[in-house]
Structures are given as structure tokens and as C-alpha cells.
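This report refers to the structure that appears directly beneath it.
Coming up: subunit A.
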Amino acid sequence: MKRWIMIGFLVGLVFSIPWMAIAAKVPGVTDKEIVIGNINPLTGGAASSGIGQLNGFQLAVEEINAAGGIHGRKIKVVPLDSECNPTKGVAAVRKLIGEGAFAVTGEYCSGVAIAINPIFEKEEVPMVYSGCVTSKIVYPMLKWVFHGQGSSNLRDLSWGTAKFFVEKLGAKKIAFVYQANELGENELENTREALKKMYNMEFAVALPYNMGDSDFTAQVTKAKDAGADLMHVGGLVREGLLIVRQARELGYKGKITGGTGLSTGGFFEAIGDFGIGMVLQDTAPKYEIFDIENPMVKYVKEQSIKRYGTGPGRPNHKNLTGYYSMKVVGEALRRAGKDLTRDKFRKALETMYNVDIGIGNPVTFSPWDHEAVHSLALYVIATGGVPLKLDFECTVSEENLPVPHFPKPEMYPKGITRSPLADIPKLK
Partner candidate 1 sequence: MDFFSTENLSISFGGVKALQSLGMNIEKGEIRGLIGPNGAGKTTVINLITRVYNPTGGAISFEGINLLKSKPHQISQAGICRTFQNLEIFKSMSVLDNVMVGRHIHLGGSMVDSILNLGRAKREEKRGIEKAHEILSSLNLDDYADSPASSLPFGKVRLLELGRALASEPKLLLLDEPGAGMNAEEIKALDTFIRKMRDQLGITILLVEHVLSLVMEISDQITVLDYGVKIAEGSAKEIQSNPKVVEAYLGSEE
Partner candidate 2 sequence: MDILQLILKSLSYGSIYALVGLGLVLIFRATDVLNFGQGQLFTMGAYFLVTFWYMCKIPYALAFLMSIVGTALLGFVMERVACRPLLKAPVMNSIIATFMTGIVIYNAIQLIWGAEVRHVSPIISNKPISAGKIIFTAQDIWIVAITGFFILLVYLFLQFTKLGVAFRATSMNKQASSLMGVSVKKVFSLSWVMSGILAAVAGVLLAPVLMIEVGMGWVAIKGFAAGIVGGFSIPGTIIGGFLLAAVENIFGVYVSVAFKEMVSFLMILAVLLIKPSGLLGIEVKKRV
């Protein structure tokens, strides 16, 4: 008897799996709808950014669907949680693809991004990243993987920041404090390379720290001993805050700059006067995060408050990256035409040259480069933790890029083309 119960248990569970999904001919595409997967950290330490991105993404989808969808197809978003954990991320992506998502978008965590990257290439599924910034997702370039979040990856960011360190801040000895994870190490490598190539300069000292630690006395002391006149702090908000504060508490007098992980609302509230004069990188669409006057920022903010309410991390400026990336996807879907295939979608993305999608920087992809935008924004923190946009225009010069942006300009239209999606009616 017992054994039969056990058999029942086994068989039941095992067979309960196949009923978790539906298959389609061109995966995820019917003449009614297109299924787009979105993977982001929805639980765990990075949740607020992940949820922020997802909400922005859904906002753009709603907008497009309200305008009748694309070629008569409504967009359906399937969100999955990556928990900012590579293993979970891989599982989630496998699930999305298995359940026949036409394309995948999102992922805020770089550590997850590099874990899932090979899958898209193997399964030939288009991926448009937003939020994650490790340069490994686009260099070396993969056929199916794009980075479309409105600002560049860590390669350009690091080159730009390095330039800023030396030319604007006149740094001589740089201490680089980074979290021992993909984000930190990728920024470390890129910045090191940039300093070497541009100014033949080495870090005074590079100091890793582990997530969850709260005593950074050792790191700060070493930076001081190395006589650093600039300390760059990578990693995420909590650790970043503690490092900056402990540095000042230990009487570190030099300049402090911060990596992309720090540029969230929470940081500015918390850092207060300790942050004065601190320079931060920014990953959201250029010039717009804290530019309250910008109509698009206003609009996205209002709408996300209207839909997802206010609260911790809501509205979140990562709404903008999510919104932006969906607009990119939408435009590509439009260009791919009525009889949609994954390959057509990929090619459509690569035809986008200086396309204004109605928010942030114009998008440019090419068969040689899958980074949508090659510039970065920096800003400085003023009294009371108010960030001010720095007028530091930095696009990395061609010879410093692994691939030339536009080898054949003549094959592209002149000037900026405005995407029809930019002008679809806004939501009320």
C-alpha cells in the first residue's frame, strides 16, 4: 500500500511538470500576441532596482498595447525572478525559453548576465539587456545579445570615468575599492586598461571587499597609506555608503567617486554631507534621472506611481531603463515586419541607426556593435546629497573601442530618425 502511495507521489510530481507551459510555432508569436520574457532580480538585495526596471518595462508595453500593439499583435510580458543569483538566473532563462518566449529582456545583475549569456547564443534567442553593465555581455560581441538601456556598458563608463579622474579631477594616485563580484571586477579591469592605455598609469592600490561586510577600516587605511588622492568606490549602495563614510571618519581627505551601483535615490538620501563633492556614474538614459523638468521623466514617474504606488524604491529611476529598453524592443519588432521571426528581429535591431525612441539617447546598433549608446553621464553630489549633472560629454574615441562603431556610414540614413513609437499617445 505504502509503496503505491510513493509511486503515486513520484509519478504525480514528475508528470505535473509538462503542464506548466504551452508551445508555439515561431516561439512566442501568434497573430494575436508576442510573448516577451523579462528576467530581473525581484527578490533579494537588488530587488528594488529589478522591480523598478520591470515596472518601467510594463509601462512601455501597456502604452504600445493601448496604441493597438505592433502589426496588430499585443505584447505579453512574462516576468521571472533571477534573485540576482547566477544559478537561479540560468534556470529562469531556461524556463522562459522553454515556455516559448519570443525574446528575453532585462536582468539588472551583471553576475547573472554573464551566466545566462551563452544560453541565448546556443538557443538562438534574442536578448536585450538593461540594467546590467558588465562589458562582457557585448565585448566580445555575440550574435543574439544586445545592450539597450540608454547608456553604455562598463567599458565606456570606465574609459570615460578614467578620463574624468585624470583630466578633470587631476588624480595622480587612484585607490580602487571594489566589491569582489562580476560588477566590481569588470569595472576594475576596464578602468585599469583605460588608465594604462590613455595615461600609462597604474592604480595606487586596488582593494576588494566582500558583500555583507560592514567594517572597511582595512580598505580605507590601505588607501590612505598608499597616499591616494582619489578613491573610487564600486559595488552596491549599502557597502558604498559605509565605505565613503568610514573613509571620512578615518580622516581620508582626498576625492571620492562612485560606481554605477551607487547611483540610486537611496544613496543620496543616506549619504548626506559625507557625499559632498562626490562624483558618480549613471546608467540610466543620459541626463534624465534627476532632471525633474524633463517631460519624459515626469511622465514615467507619474505613471509608475499611478500603477505601482509609492513606497521604498517606488517610483525608481530604474523605471526609465526598463521603459527605454522596451521602446528599443518595440521599434525593432516594428521594423521586423508582419511575419516575425527571431532572426528578422535580430536583423531589425541591427538596422537601427541614430533612432530617437522618444526618451534619452538615440539608439544605434550595427552588425559590428550591439551597444545602443556609447556615452555616459556623470554628476556631482552637492550639499544635502543633491546630485547635480556634470557637463562632461564623454564618448570614447574610436581607437579605444574593440570594434569601430560605424565602419560604413554611407549605408546609414543621415541624421536622427524618429521612431513612430516615440509619438504614440501617452497613457492618461
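With respect to how the candidates were assembled, all candidates are chains of the complex that A comes from, given by their letters.
The rule is simple: a residue touches a chain if its C-beta (ideal position, glycine included) is under 8 Å from a C-beta of that chain, and two chains touch if they have at least 3 such contacts; residues count from 1.
A quick note: this is a predicted structure, and the numbers were derived from the prediction, not measured.
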> Candidates 1 or 2: which touches subunit A in this complex?
Replying inline: 2
>> Using the touch definition from the top, list the residues of subunit A that touch candidate 2 in their complex.
In response: 43-48, 180, 207-215, 217-219, 221-222, 225, 237-238, 241-242, 245, 248-251, 264-267, 269-270, 272, 311-314
